[in-house]
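Shown here: the complex without one of its protein chains, the others still in place.
Chain IDs A and B follow the sequence of writing; residue 1 opens each chain.
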Amino acid sequence: MAKIEELREEARRLLRDGKVKYIIGYGTGRDGWRAVPIFIRQPEEADRLIWNPTCVHNLSRFLADEKRRQAREKKPDRRPVGIVVKGCDSRAIVVLLQEKFIRRDDLVVLGVSCEKTGVIDEDKLTDKLKGKKPEKIEFGDQGEFIVAAGNEKIAVSAGELLAERCRECRANFPVIYDFLTGEKSPRPVERPFGSIERMEALSSEERWAFWKNELEKCIRCYACRSVCPMCYCDECVVDSISLAVTADTTAEEKAQKIKWVQKSPEISENFVYHLVRAIHLGGRCIDCGECERACPLEIPLRFLNKKLEKEAKELFGYEVGFDVSQPPLISCFRDDDPGDFIR
Amino acid sequence: MIQGILSGNPMHKILNKTVFSKWVKELRSSKIYFPRKDDSGRWNYAQITPDEDAILDVSQTTLPPKKILFPQREIFLEFSKNIEGDGETLEVKEVMPEDGSTIIFGVRPCEGRAAWLLDKVFAGDFSDPYYWKRRNQTTLIGLACSIPPSENCFCLSVEGSPHSEEGLDILLTDLGEKYYVKVLTEKGEKLVEAAKKLFSDPHPEETKKAQAVQAESEKRLRRHLQEARLISEKLKGMFHSSLWDEESMSCIRCGICTYLCPSCHCFDISDEVDAVSPLRGKRVRTWDTCQFPDFTMHSSGHNPRPDKASRLRQRLFHKFQYFVEIYNQFQCVGCGRCISLCPVGIDIIEVLDKVRSHGS
Partner (left out) sequence: MTEEFEPRIVAFLCKWCSSAGSDLAGVSRLEYPPNVVPIQVMCSGSISPLYIFSAFNKGADGVLVSGCHPGDCHYTKGNYYARRRLNLVKKLLEYIGLEPERFQMSWVSAAEGQKYTQVIKQFVEELKPLGPQTKLRRNG
């Protein structure tokens, strides 16, 4: 089992020796049981780091912030940043390295293995506890979860509470790390794309009805984009702000300004936004599931963004997020790439 | 126009739950909204059909009634150029909200209070005709919170309460088998009049019970923000504090806190062009949020709030300082949505607690 004491000791050491500027990790939130992202700078703070089944966030999301911060500072501190990652999160780091968005030297990767389990789905926990307030959730020794709520502790099998994405996880331990706690236990997944296959089995009209129903709910809060480590563009397609509007700008100029997506949350615009995001994540999405978790309207975005991960593997034999030396999916090709759809 | 408060005392009535649906059916209104659970398990205000049996049973909705009173997309005007012979004419047509009344049932007192605060903003020096057309046609029927709808509710700390009345036209208090009905405005009175046979006058015990339920509901609130007024004062000196950098480290700059806030109301106006030649389009108002980086982007390229720290500070100042200065009210109504739904667990109460204890 991954040992939090090992992680804390390593963090303490790194901070004490000044090897990293700060460490991005998981800490306990104000409510006492949910993990939240924390940023620690002093060796004493290493005790705040935790590791439990509520550590759902993909912390590599904050690497883009670090880059922006450095770009703004006059004399940036160029020491590396420490980051705690699960298996899925480490695949995001691999993609960011493939794209040369960050350099390997700028990171100290503190890996934690999920071994045979993973993280929880909070809705499943709420259903299980039926109104009781959780106090603490921890990993058990046999791959189960120990849930303390309302003055009692119960052992719950992982299957009951595991997030859906963990059931299809292909990286239960980090694929890149400078330090690792926990065993690199093999955990073969029978149907790594099971959720996508279920969608594909529906008819075209059923799929359309599903997506129309879901995307109508979208309020374009862009939480899905904001929480994704791979959405690091300074100006997103939907932001198109690069037309300077002055008092002299004519109506024609404003009308002809390229605006790919309207700001309004109409279904057609929501489709453009989500389709563009899905295609921009083609060969980059590693199914951390954060987009779906962050969505306040519970739109099942995993089904959309993960589809191209499946296609990358099946059409092009491309595994997303495992090999740093691999070029990004759409900036390489093979001579025998399928072309039977082309007339 | 601020809604007409009843002259004289508010009217008190009792309505049995067995005839509640009957009352709803009597209300021949264009649109009636009830909180409803959707297929993903989330509650939201949804229109009911005339035959539907609606039940008042709520947890906190994801989207507040703001989405009905102040829709995310609203058309202001439509424009088109018509080519006639050698000349062109430009036709501009104003688009006002549709006629027809709307009734929203099950409004939480905090959401009613938020509507009351929005009323102040849209009345001011310039009265927003689009907002008011809609607002004047909408009746809000509140339901007192006998239990807190969310684990993060803190309405008492921001001068609201689980049974506050501001912004509402009727307040219902759940007495078990009946509702205690307090009619607050003329709009509310009209709805009770529409089915007055279903309502009876309360017995003294029933009035006592309603008061007891309300008092009890105040004790059930799990979260509190101590000394909010003091925090408001203290914020004045903290514009340049380093607290904002620390607290905003994990902010991912999405729009959840602002879009789901019952009292946030920032908007953007843009032209949606449907055809270029001949020119045809609409001018629309859409929600916008101070949390998006380009919210304060100037056309010169300068951005006075380029970083997350300044944007988090902006949000807290707006809710707890600027609004207090202008209207002497907190803009936050303590619904707790921003706390429950923030993907990284940023907690407005926690941040403000730090403001209060800062420097001491």
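Keep this in mind: a contact is a pair of C-beta atoms (placed from the backbone, for glycine too) under 8 Å apart; a residue touches a chain by one contact, two chains touch by 3 or more.
If you're wondering where the values come from, they're calculated on a predicted model, not measured in any experiment.
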| item | value |
| --- | --- |
| Options B:Ile83, B:Ala212, B:Ala275 or B:Ile326, residue touching the unrepresented chain | B:Ala275 |
| Sole contact to the chain not displayed, among A:Met1, A:Leu129, A:Ile146 or A:Val272 | A:Val272 |
| Missing-partner contacts on subunit A, residue numbers | 199-200, 204-212, 237, 260, 262, 266, 268-269, 271-272, 275-276, 278-279, 282, 304, 307-308, 311-312, 315-316, 329-331, 333, 335, 337-339, 341-343 |
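Everything below uses one rule, namely that only the chains that are shown with their structure count from here on.
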| item | value |
| --- | --- |
| Separation of mean Cα positions, subunit B and subunit A [Å, integer] | 32 |
| Of subunit B, residues touching subunit A in the complex | 38, 40-42, 62-63, 72-73, 151, 249-250, 252-256, 259-260, 268, 270-273, 276, 279, 281, 284, 286-289, 292, 294, 297, 299-301, 306-308, 341, 343-345, 347, 349-350 |
| Subunit B partner contacts - residues on subunit A that touch it in the complex | 29-31, 34, 36-39, 57, 61-62, 65, 69, 72, 123, 133, 217, 219-223, 225-227, 239, 241, 244-246, 251-252, 254-256, 262-266, 290, 293-294, 296-298 |
